[in-house]
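Notes to accompany the following structure.
With one protein chain held back, the other chains of the complex are shown just where they sit.
Right after this comes subunit A.
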């Protein structure tokens, strides 16, 4: 479609005119006339919703919201064309079969062996070995080898030595979705461990001998402590309500030597709505400071982030400082449990703060333990009530930690942002389906490529220049403050305003320091080589040969320009239009700047059938918010000159 305009949220004057293309995998906008031929690429799998807005004199506006928080506002001249695009995108962004996904057509030109090697980069058996398992207390169990015990768990699990197959099977029957207690993290220094499961089917009074034995086995696997923490990451009210449905939580009276603890983190519906509200704040035109702060508080987003973090800190402290093992669960043990276990692991073990270690962590606590990627992130068109930014929240927790401990992580913010992007992009096979079982059935590893391999190959882009493995910050456990520290949680504009270049510092300190570091390293290496050469030449000199010293002035060579002086940054609109000069501020929007329209057809009028959800709680769903899957999805990859996006292979 020609003569389409792409609007800029911050400056209504900066509209670009160009042509819109729809392909099998992408939506592409190509700017007219500019010598750089600026292109905006959006993957269909990234599209979260499409909104057709009221036609105005200038055309028919189409708003595309992406799962990676890019928002694209197009204006299409003909209403008919706009409608066609809209209908097409809705279909394209809601794939019905896995085969429609990008990962099955994506071709990075690797041969079969390279693909296989790529998948082998992260090996969980190696990881458990690194932790020190198997040992006297923990062993590997293949009781689930055919997914016969629990189909959302992996085939290989680690359990206490004293947990027989009989105990495991019995316990699994007493746990929601059969997700029995299994090992997530083992601390070899003091034998304390983090185990995870789902909620027990205890109702008001039911008991299960094998489940009680299972917890006892976990406790006994830690001879240094005479009790076990059981942490339920749900709000107490929700957990109690589950009892009416025959589920619930562990009764301290029935389980010997446990200390039970609620650490309330809200459910997936609350989180979905929270993100929704926060994104609405991000879409405000010319918000005042008050609008922004009120909106952010109203969304509750940072409050939830802090809740997840606090839970992770509690568990890490229990393991590191008290030497007590912890069993963590929520309802089904695949959302909040995953978040909290992985945050705790990051705090405890510096290995997970390395690039490789972080990939291993996600592979372990999210991929292998059956986090429902497909349902949560909408690989395929599904139930909008299952959608929730669970891993996004975890990734943000990591970022918040990085901000507090700038030297402690081997990787940088860009690494996190790209991982988040690929959770939704379906360009690689790692985050497909809902369980290991489904992925194996689909033969994902034979038909798609691994994201970890791709990131690892580009790891130079993802390094944190301030990281030093010998630095005090990187050793041992992190010590994040718990209180008072509300103010430590910042709004992550690098993620939620990722594509608004005007908002971010134009000069990347990370990139500059990485370049400096590399240059210094190169210079040191060269110095070594030159030093050796000098020694050799000095030996030759004894034979009266002419010696030329080849020392150059390297400092001028690499031309490290930290500030791109050739490209001035442009002022934003400090006053709506300098020529017309309204005497009032803030600037006033014009007709095209339509405020966010809540489309009525997206609001469900009846109560959602919560029993069909994974999260069977009497959680309150805030019906005043728009459901995010109101339309199709347009992914976007900016294949422009920005080095941030350079990693994405456009096709």
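Throughout what follows, a residue touches a chain if its C-beta (ideal position, glycine included) is under 8 Å from a C-beta of that chain, and two chains touch if they have at least 3 such contacts; residues count from 1.
As a convention for this text, contacts and distances are computed from a predicted model.
Of the candidates "Programmed cell death protein 2-like", "COQ5 protein", "ATP synthase subunit a" or "MTMR9 protein", the chain left out of this view carries the UniProt protein name "MTMR9 protein".
Within the set A:475, A:520 or A:541, the residue that contacts the chain not displayed is A:520.
Screening A:19, A:105, A:493 or A:538 against the full complex identifies A:493 as the residue touching the chain left out. Contact with the chain that does not appear here is found for just one residue of A:135, A:257 or A:569, A:569.
Of the candidate positions A:148, A:406, A:476 or A:531, contact with the hidden chain is made by A:406. Contact residues of subunit A toward the unshown chain are 10, 282, 287-294, 296-297, 302-303, 306, 404-408, 465-466, 468, 471-473, 481-491, 493, 497, 502-503, 505-507, 509, 512-513, 516-517, 519-520, 523, 561-563, 565, 568-572, 574-575, 578, 581, 583, 585.
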